[in-house]
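Note that one protein chain is taken out, while the other chains of the complex remain in position.
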Amino acid sequence: MNSSTSAASFTRRASMVLRSRPFLTFATVLLVWAVASVMRPGFGAFGHLRYLVELASVIGLVAAGQTFVVIAGGIDLSIAAIVTVSAVSLPLLSIDADPTGLTAILATLVMTTFIGLGNGLGVAYLRVHPMIMTLAMATFLQGLLIIIAGGSAISSQNPLVAWLGNARPAGIPAGVFVWLGVSALVLLIMHATPLGTRIYAIGANPLASRLSGVPLQATTTVVYAISGFTAGLAGVLLLGMNGQGYVGIGDPYLLASIAAVVLGGTSILGGLGTYAGTMPGALLLVTITALITVVNASAGWRSILFGSLVLILLLLSGREKVRR
Amino acid sequence: MATDAPYLAARGVSKSFFGNPVLRDVSIELYPGRIHALLGENGAGKSTLINLLSGAMPADRGTIEIDGNPVPRMSPAAAQAAGIAVVQQELSVTGSLSIAENIGLGSYPRRFGIIDYTELSARAGAAASLVGLHEPLSMPVGNLPLGRRQMVEIAKALYRKPRVLILDEPTSSLSASEARILTELLQKLKGEGVAILFISHRLPEVMALCQHVTILKDGVRTADRSIAGIDADGLVRLMVGRDPGDLFPHWTTARSRAKAIVIKGFSSGLIREADLEIKTGEVLGIGGLAGQGQEDLLLGLYGATPAETSAAEVNGNAGLPRSVSQANAMGIAYVPADRKREGLHISHPIITNLLLPGFARAAALRLRNRIKEGEIAKGLAAHFAIKGDLDRPAQALSGGNQQKVALAKWMPHQPQVLLLNDPTRGVDVETKREIYIMLRQFASDGKAVVLLSSDTPELVHLCDRVVVIREGRIVSELQRADLSEQAIVAAAVGAEPTVTAA
Partner (left out) sequence: MSGATTPAEQAAPPLYWQVQRRRNGDLFGLFAVVVVFLAAYGFLFPGFFTLPGFAKFTQSWFPLALVAMAQAILMLTGGISLAIGAMVSLGAVIAATTMAGPLGVGGGTAVVALAGLGIGAATGLIVVKLRLPAIVVTLAGSFIVGGAALLILPRPGGAVPMWLSDMLAGNTPVAFLILVVIVVLWKIYLATPLGLAIYAAGENPVGAYRSGIRVDRVLVSAYAISGLLSACAGLFVAAQTGSGDPVIGTAFTLNSIAAAVLGGIGFLGGQGSMRGALAGSLLLSLMISVMFFLGFTPVAQYVAQGLIIIGAVAIPQFRRKR
């Protein structure tokens, strides 16, 4: 039409973006970075910020799957175990026939995707509550880990894994590139494909979705499989950064992934939210952790500060509307 | 009969939800020893008025008075203290607690701080026998059928020895004998000086029982008068605002010989061994008392609940759909009765609601085309007169517009058979008219329309044919020429001569 209405619609859109949760979370991260850099000169150094983003990439990957699952109305409590399984079994898979190490990585990802698929089948077809299904899966995997690792740390010889964990093409960690690539794909699936719309639909109202012809069980299964895949990928990256895998390496990422999802504005009740919020959510999480480290407090205070800050941030922005 | 001050009154109360006014400046006065009828169509604001009177919701404007004194902060606890008891349409019982524990909930007799089960047993037992509830008091309410739960709800109100008793459509899920017990009970309570507010759609019941009537239409009070000197037609005129006949379009049948659906020996849920033919171009009505299996018939045809049949044909394909996706592919669409729970994603934008069936069947990873989606949605909105920004969440729409969205979303897929479950429940009169016209239009376009309705006039005035279901079986089939409310109700209640026909 004419320019005045298009300008008006542009202003409206712009204000919508400015008031959206992803943007606000991102702005919070930048603000915290700015303030912290003034207070502590070392904080704002490129190297330090780069390190934070690198740490966030692992959380971001785990939380990618978690975001899908939570939007679909579930929760994945087996994520920590899957990350560990990935990081522990990959070094054992280093096949001599493939000097690049790619085969081992692909095999690991296929395996973790199947683990996620198992979760999905249990939730969708056996109708086990997601919390129980993924919890039982975590217990199951714990047993599996003892077989394959036997309790000791296992060093990785895989060259590609080492590259992913340590290389810095163009000064930016390879892991961050992986994260950005996965993010682009996740956002595309979430917002630009019918699959994404179905995932939102089953999370908001499974019954109405089924009656509208949405394949409820297949969609649910896919969501958990995606979560298995991204957790596996996070495990690969973590292994690369650490050099070795051990039982318990994935443990911090369960709560971190849920916290990143919720901080990013995704409703824990399902149906509303976006990965665009989870990404700054992951950054915010590592930033909080880094700040607490800067404060140089004891482990106890760090944990208390972390929990309190997460709670306060949720109170400030993330109130669930009452729904039934 | 009436004393000076009303026991309970609302003065000029208003209330709106999501910007939609539901009540506008409504007043009502409940006097002791009088049964006061509150009438109005679905969505006229009756339930909201009750919620205000019982303190379950605060009014936006206006005051609630008890014994002539305004109550600034009305709450359920305050209402209970003042002797106001409500029998809600939406049950407030807890399935896992026993009948006695439910009846006493919120005001248990206590000894040393502990519930006195002996006393509770006596008092709850007395309330239960008043309403003819003879099941063991220790039985969990979850084990009772719906009608009996309703009786628990009524016993719960009586247990509190109320001065004011409010009943929201208490008879809709009751059997004839249960309804009779209730009627006698209300007469007795009236004699004891209780103020009673009675909401019902069954006008003969209202005419027989009540002395005073308040009528709401679209949230506004249109009448507040003695019931003497007015007949049922007069009440309907006040409720609808026009003669009942004007609500429905005039139509001629478009029924063809072609069969859309044929089922033989069909069983699903409560339905047993049903035989039915649905022709293209007809509106087939499904009637009966609430909960006789009507919904199971639709859901079974739609592949949403497991169904068995000895022979079936759907739009030329042999066999029934075994899933919703299959049903959609065969050209069947279903519009549920409960829009909020089953029909819509109320927290999602209107546009995604309109397009969801399309997303459900599209290739999972094909990229969406937002421009085209916008055009389709705009077209649907224009055709169904759904006004406003389509990016708003569906809960911002009024009930009628929500229903239009639930219907419109199927149109891009050209369904040949439309299964409609009570499509006008809780819908305002204007939208009702629009929906009626659409239904007849679908039929004349050669679609088959199956209309399950709890509103008998709809069945009489819109359908080519009506089948009546009782206890899971098709007990009667009425052609257009034989259709009347009396005939449908008579079939619905069985051999019993009809008491409830209008």
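Which chain is which? They are A and B, in the order written, and residues in each are numbered from 1.
One rule holds for everything that comes next: a residue touches a chain if its C-beta (ideal position, glycine included) is under 8 Å from a C-beta of that chain, and two chains touch if they have at least 3 such contacts.
Values in this document were obtained by computation on a predicted structure and should not be read as measured data.
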(message) Touch partners of the unshown chain, restricted to the chains that are shown, please.
(response) A, B
(message) I'm checking contacts with the chain that's been left out. Which of A:L106, A:I146, A:A184 or A:V294 qualifies?
(response) A:I146
(message) Of the residues B:L97, B:I376 or B:A396, I need the one that contacts the missing chain.
(response) B:L97
(request) Taking the full complex into account, find the residue in A:A136, A:A167 or A:A192 that is in contact with the omitted chain. (result) A:A136
(request) In the full complex, which bits of chain B touch the chain not displayed? Write them out. (result) 54, 56, 76-77, 79-80, 86, 88, 90-98, 100-101, 105-108, 110-118, 120-121, 136-140, 156
(message) Even though one chain is hidden, which residues of chain A still touch it in the full complex?
(response) 75, 77, 122, 126-129, 131-133, 135-140, 142-144, 146-147, 255, 258-259, 262, 268-269, 298-308, 310-311, 314-315, 318-320, 322, 324
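One rule holds in what follows: only the chains that are shown with their structure count from here on.
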(request) Mind checking the centre-to-centre distance between chain A and chain B? Centres are C-alpha means, answer in whole Å. (result) 44
(message) Which residues of chain B touch chain A once you look at their complex with the stated criterion?
(response) 302, 304, 324-325, 327-328, 334, 336, 341-348, 352, 355-368, 409
(request) Please name which positions on chain A make contact with chain B in the complex. (result) 188-189, 192-195, 197-198, 200-201, 204-205, 207-215, 222, 271-272, 323
